[in-house]
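After the structure tokens below, expect a handful of questions from me.
Here we show just some of the chains, and they stay where they sit in the whole.
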Amino acid sequence: VKYLRNSWYCAGWSHEIDERPKGIRMLDEYLVIYRGKDHQAIAMTGRCTHRFAPLDQGVVIDDDIICPYHGLRYGADGVCKHNPHGDGFIPPRAKLNTYVVAEHNTALWVWMGDAEAADRTLLPPETALVSAEYSSVRMALKLPVNYQLIIDNLLDLTHAPYLHSSTLANTEGMSIADIPQPGFEFKAEGDTLKSHYHFDVMPPSPLLAPYFTDPVGEFNAEMAWQPASTLSLDVRMDPLAGGQSEFIDMPSVHYLTPETADSTHYFTAISRNRDIHSTDADEHMRMLASKAFLEEDEPMISRCQELMGGNPDIFEMGAVMLRTDVAGVQARRLLKKKIEAESGTQELQDAG
Amino acid sequence: VKYLRNSWYCAGWSHEIDERPKGIRMLDEYLVIYRGKDHQAIAMTGRCTHRFAPLDQGVVIDDDIICPYHGLRYGADGVCKHNPHGDGFIPPRAKLNTYVVAEHNTALWVWMGDAEAADRTLLPPETALVSAEYSSVRMALKLPVNYQLIIDNLLDLTHAPYLHSSTLANTEGMSIADIPQPGFEFKAEGDTLKSHYHFDVMPPSPLLAPYFTDPVGEFNAEMAWQPASTLSLDVRMDPLAGGQSEFIDMPSVHYLTPETADSTHYFTAISRNRDIHSTDADEHMRMLASKAFLEEDEPMISRCQELMGGNPDIFEMGAVMLRTDVAGVQARRLLKKKIEAESGTQELQDAG
């Protein structure tokens, strides 16, 4: 499987990374991540050059990490600086890859491609996660499915009234024929692709209801994707003319990092601009979001993947495309093109 | 793996199929089966054309089934008749395969091949399952083994005194040297192959004993196979001259449906012509049959498959054939020939 390497991938929430080494597999590679003596994050290959021992079981001293198997010590530059055995000779090849990192929007990002090409302007936009006007809950999930199937899911929210009838939608017990359909609009802004959904009048979902007291309101949701696999969603409900409720804004981010071809780290966070000091409200929001992702989306996507025989390429599988799939289809095409361009460049370099 | 497609495969007992969609994998394909508004069974591809969602998690309305992921609605002919999204355009390719079905001998049968060729005369014979003179218990098992290894097992019942010493045979605690061997005869009647076993004098097995009170009787058993993988067994014990017991007839069916190359749906039913209104007798018969199939046959066949490295082709594996294997060997050859003929025809059609 080929991935887009020159791209930022989320490796976790910043506050969850500390001086204890954390092992994470990203794009089929093993990494170890920890904070050095100045609190800066350090990311390098997660297996020792000697016998491929797991460095996340090692010990961090200052900026260095020490292998748990035979004690080789590596600096923040990945170079082995101490071999405690025999005459202490260090073979020149005893050097780990290191990765460019960035702290951004309260998360840690790793650039998996050419370090020279690392470009902070390619990081996804900042969101309510850095605003004092919002309260947020952050989650680090892992889903046993290919990341592109999750992108398909997120860029096509028409599934919400069917799959999320009592969490993200409010269609529980409703006859199939009565399920309302939103207005839909697709937008492309450079490499950012957006699906926009709109209801003139809708009752609030269980997720919104605690903060929106009118029986109905105007609903807007916009999911935006940018390569390779970061998404953000703006959900907003406004009072109708004469309504008593204040508007509620509930944005979320969905940072997907492929672990392997069929498993994905799913870093997600959901924010709200109401009742922001209530931990009960935080828990309610976390509970409903967890339920939607882990009990509704994950089993469905996982079963689709199984029924696809493990091939996540919907084009190769001959999937029927609907007009409302436009964002997902374009995202797949764009990502494929970028991966091929990158591979082509790489092959030219290899040949040259 | 190639299967014989132009053949009837059992998909379940008729009384267990209702308006709730049932997912079943047969011959490596995913199917969904349900009953429509006139109670007729409907079988079609079990994954949606759009994103391959599992239709057995969908909702049935009248004859239609609605996808649980995005709400596409398919009619009994497999054609998508409603797309609830956007302008509602339905791509012409949004059509599921449908399968010819038959209700027969209290079971539901699916024709997995060319619908034009579906031929009810190829269904296996009716048995005691449709007779008011018999009481029957039906079971739906799944065995983690290749179906041909189960056919081998069933067409060679000489294993019974070794493997089923306290269920189907009565050899428990007997010295190996004292195990009696039956008279054996092989019969071929068209595509139906039969193994016949006979004892002039034998004590009844635990399965027969409750209905046959003499200490010994004359025993006959005949297993019949027809392509691809349906078998029926007639077991009968008659009193010797001067005996007091009535004869007992205990026929059974063994309908095998390959799920994948190494797992098999095993629909089996066992009937008796004595004590037919006793639910205790039903339970005793079910208990002993379950024990024989699940605790004796399954572990043995499963372990054989493991020791064969997962290759179920006993010819390729160089298995030594005994003369009593004649039915099993002929069945394998006949099935192979039919599969090759079918593939050849298919290739000619593809080329032509």
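A and B are the chain letters, set down in written order, and residue numbers restart from 1 in every chain.
Throughout what follows, contacts are C-beta pairs under 8 Å (C-beta built on N, C-alpha and C of every residue); 3 or more make two chains touch, one makes a residue touch a chain.
Given the structure is predicted, the values throughout are model-derived calculations rather than measurements.
Assembly remark, whole complex in this entry with 2 chains visible in place, copy number of the identical chain is 3.
By our rule, only the chains that are shown with their structure count from here on.
Inter-chain spacing, taken between the CA centroids of chain A and chain B, is 47 Å. Against chain A, the residues of chain B that register as touching in their complex are 30, 46-47, 49-54, 57, 59, 61, 66-71, 73, 83-87, 89, 91, 93-94.
Contact residues of chain A toward chain B in the complex are 152, 156, 158-159, 161-163, 176, 179, 181, 184, 300, 303-304, 307-308, 314, 317-324.
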